[in-house]
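Following: one structure in structure tokens, then a few remarks.
Removed: one protein chain of the complex. Kept in place: all other protein chains.
And now, subunit A:
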Amino acid sequence: MYLTRQLRLLPSSSLVRHITSGNGTHYTTAAPPAAEHIEIPKRIERSPTDLLQALASTVGRDSTAPHYKYHDDPFLIPTSNVTKRTYTLSKEAGRKAANWIKEEHRELFMHQEAQPPIEKFAPSMVYTEESEVDTSSLQQLIAQGELTDAVLVYNLLEKKGIEVNDALKQSLLELVCFYNNQEPLPEEYIEERWFLQNSRRRERHGKTWKDGDLAEKLYAAIEPKTPQSYAALIRGMAKYLQCERAYALLQEANERQIQLDTNTYNAIIQIVSLLKDTADQRWQLCTVLLNQMAEQQLHPNLGTLNALLECISTFGNFKLARSSALKVLPEFKQLGVTPSLGTYYYLLIIFCRERAPVSHVIVDILNDIGGKQFKVEHPKDTYFFATAMDVCRNHLNDKALAKKVDELLHTGNNYDLIGDSFKESIYYRNYLALLCQTESIEDFMQTYDVLVPNIYIPEPGIMEEILRAIEINGAVEHVPRIWSDMVIFDHTHRESLLLYVLRIMVNNRPNAELPAQQQLPEQCAKVALDMYNKIEESAKRVRKVSFTGQMLGDILTLLVRSGSSFDKASEVFAYIDKQQHRIPGTPAESALSEYVEATVLNKAPSQALMALQYAVENNMETIALAKRIHEGFTLSEVHLAKLKSLVGESFLDK
């Protein structure tokens, strides 16, 4: 249903344009002059997904709808960061379970429904110690990147004494080096990858290379050593941070006059920062390596540029870092190497540091790349947007720049480079925080409406920033809206946020004369009551919030102000009165006096006296209250006697 809705909305013209785009010639309906030779364009070979891509590019992101991956059912649409993650990963877990059944009970899936058959649905080959294998199956496994099976088959072949040729050994060596003989996450599990990377980042420190493992045995088995075998082992070691040995191997290769390639040098340049300690030494080693490359007539590429900048970004001395970065860039410009987003990411972390003077390099970068489309060319390309927004917020605090970055992100397919869920949320966190500090509250709320909750859900910290912006602007009319968001985002167990919301509502008394604020006292009372109920409920839960006198006082004030919820207010006050020994602190005196005022309006003398008694018991200001009660009511004898017993006769003298 969702799809048909989308399809109907497709602008037909853009569809046509997309389908014909990429085609050099233009079709025109106007009749060409008779003399002109009609050239029939050659057929363009399309890949199986080209048409689909053209169609997909016509569907924009609908900020009012949840992401496509969530079940299209209002009951199952996640509304907080935790549930988003949970729902997505459970869906993926379902896929995994299905896969497991398929593997475990392969006998049930021997039939082929599709004709021509779809190999993916056939049970996969299982290799055991007894399987009949030959070199062709090994080759196939390597091509598929099936590490574990390839290693198993290789061992089987060795056991049976079947000769594996050197080319195949080399391929296997590359495979093993690339994955460090560890099975990678299957590429199918895209959601897991989407949520995984924030936890994986931690393990990128320290060596993970398996010394003396299969890779090195394979390397030893290849005789005589080829440049390829050197390159594979060097890159593997560099990738898994066995830096010393990788560098030693490079030197050995150089001594033996073995010609390596650019990418191998890139791998070494990437780990220069781990080989040397000081900035000067690192820079020196970099130049040495670059000179070696030049001697071997290797043309550096994007990888070289980014590896160099990565190394430079680790320099503690920011002056040297800046000057060397500015030397590297023109060099590669002259060589015709086009920078990728990763390059600009490194530039940002080189120039915009916390312990260095402010740099506006991002302005120049945006001038350079504004409006361009990017494709992923380097693993660090996905870091650009999150970092750029971070710079906009924390380094420059510049709203205009942030908007430019956001515009770039939404150019073409650049959104693909946002990275994963973690980086995406960092990006939006910084963006929203910056906007709510710098924009007027009305403008900010427009952006907020677009982004929240389907694209981004603010974390409690950002919620606090938003509340601060509301408080500064005195825009109490937005509070009910924000509160309902807080409820669905599951922020209601944060005491600081609750207090903040209450404070804003209490301090900014709605102006009943403005038509926009007429409903507000009622709404605020609803919010307060909702909060009261939420806190009461939370007592049963693990993460419970406990009442404080301040909080209850604020709730009481808000209930009193709405006019129609006096009963509820009395209920809350009865709670305060009953639990006064459990609740830390007392309500503000203004809250009590507003309550007493309301009892006068609602002609409830016994409630008023209860409030007075509470005030007396808690050593609060009582004279004014007593006077007010005395004036407001025509008290019965009993009440009058009680009043006197509470505060003495003082209220009688004017």
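Throughout what follows, a residue touches a chain if its C-beta (ideal position, glycine included) is under 8 Å from a C-beta of that chain, and two chains touch if they have at least 3 such contacts; residues count from 1.
Quick note on the criterion: contacts and distances are computed from a predicted model.
*Asks:* For the chain not present in this complex, what protein name does its UniProt entry give, out of "tRNA-splicing endonuclease subunit Sen2", "DNA replication complex GINS protein PSF3", "Small ribosomal subunit protein mS31" or "Translation initiation factor eIF2B subunit beta"?
*Replies:* So, among "tRNA-splicing endonuclease subunit Sen2", "DNA replication complex GINS protein PSF3", "Small ribosomal subunit protein mS31" or "Translation initiation factor eIF2B subunit beta", the name matching the hidden chain's UniProt entry is "Small ribosomal subunit protein mS31".
*Asks:* Using the touch definition from the top, which of A:Pro41, A:Gly94 or A:Pro379 touches the missing chain?
*Replies:* Only one of A:Pro41, A:Gly94 or A:Pro379 touches the chain omitted from view, namely A:Pro379.
*Asks:* Thinking of the whole complex, not just what is shown, which of A:Ser171, A:Asn254, A:Thr411 or A:Ser538 touches the missing chain?
*Replies:* Once the missing chain is taken into account, the touching residue is A:Ser171.
*Asks:* Write down which of A:Gly161, A:Gly206, A:Pro330 or A:Pro515 is the residue touching the left-out chain.
*Replies:* Checking each option in A:Gly161, A:Gly206, A:Pro330 or A:Pro515, the one touching the absent chain turns out to be A:Pro330.
*Asks:* In the full complex, which of A:Pro41, A:Gly412, A:Gly585 or A:Gly648 touches the chain missing from this view?
*Replies:* A:Gly585
*Asks:* Touching residues of subunit A against the unshown chain: what are they?
*Replies:* 2-3, 6, 48-49, 51-53, 55-56, 59, 61, 67-69, 88, 114-121, 142, 145, 170-171, 174-175, 177-179, 187-188, 190-191, 193-194, 227-228, 231-232, 235, 260-264, 287, 290-291, 293-294, 297-300, 326-331, 333-335, 347, 351, 355, 357-361, 363-365, 368, 375-379, 381-382, 396-397, 416-420, 549, 585-586, 618-621
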